[in-house]
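Yeah, one chain of the complex is gone here, protein chain that is, but the others are all in their spots.
Up next, chain A:
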Amino acid sequence: MAGLELLSDQGYRVDGRRAGELRKIQARMGVFAQADGSAYIEQGNTKALAVVYGPHEIRGSRARALPDRALVNCQYSSATFSTGERKRRRHGDRKSCEMGLQLRQTFEAAILTQLHPRSQIDIYVQVLQADGGTYAACVNAATLAVLDAGIPMRDFVCACSAGFVDGTALADLSHVEEAAGGPQLALALLPASGQIALLEMDARLHEDHLERVLEAAAQAARDVHTLLDRVVRQHVREASILLGD
């Protein structure tokens, strides 16, 4: 798009944020009564819903059961109305499969699967509106859903995307910034230890700038963690009030 400045001279982005600022995050846990755990998150205009079933017995072939760990099964689905143009996606297409694999990899590292051998934990994520940072929103929603289901995890898994424009690292990209074609990095972090559960980057970025972008994404993920922590505590407080504690 000609003439679109992703970062103005005064340091403001297209939607008026500063370089390291996140979009407004709102989240709720326990949105579905039927599922073991569920959560809904809104990051700016990106809306994602996550549902967790488990740990339960392995569905399908018993041969897939792992004798010492739980199997984590993740499925990602993007609603047809989620993008600007209505796009009907086949269920098993490559991008959804890849997202599912990445979510599985992220959560297998974070969930204490040794505590539930021979069982299965299902995580289903649905994107209702995609405005950039879909992977991050999915991971954040799934974290809250897993916590809502009471499945023990090593730590929160917080994710955020980051980009690089005009020598500055931007945190939490929106769709406009992603579509502009610059480098995009998605990072899933366990905040307490600083370990990276998943790192993914697209488009060209010079090696010298990598550290700055990584740092921006890590800082943004830590900010997301503070927010998610607050949401969880609020939810627990409400639940305990209802229980009359």
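In the analysis below, contacts are C-beta pairs under 8 Å (C-beta built on N, C-alpha and C of every residue); 3 or more make two chains touch, one makes a residue touch a chain; residues count from 1.
Criterion: contacts and distances are computed from a predicted model.
> Name the absent chain as its UniProt record does, using one of the following: "Trans-2,3-enoyl-CoA reductase", "Cytochrome c oxidase subunit 4", "Exosome complex component RRP45" or "S1 motif domain-containing protein".
The chain we cannot see is recorded in UniProt as "Exosome complex component RRP45".
> Can you work out which residue in A:Glu57, A:Asp166 or A:Glu211 touches the chain that's missing from view?
Of the candidates A:Glu57, A:Asp166 or A:Glu211, A:Glu211 is in touch with the missing chain.
> Kindly state which of the options A:Ser8, A:Gln26, A:Gln114 or A:Gln195 is in contact with the chain not pictured.
In the complete complex, the chain left out is touched by residue A:Gln195.
> Touching the hidden chain in the full complex, which residues of chain A are there? Just list them.
Touching the missing chain: residues 94-95, 97-98, 101-102, 105-106, 108-109, 181, 183, 185, 190, 193-208, 210-211, 214-215, 218.
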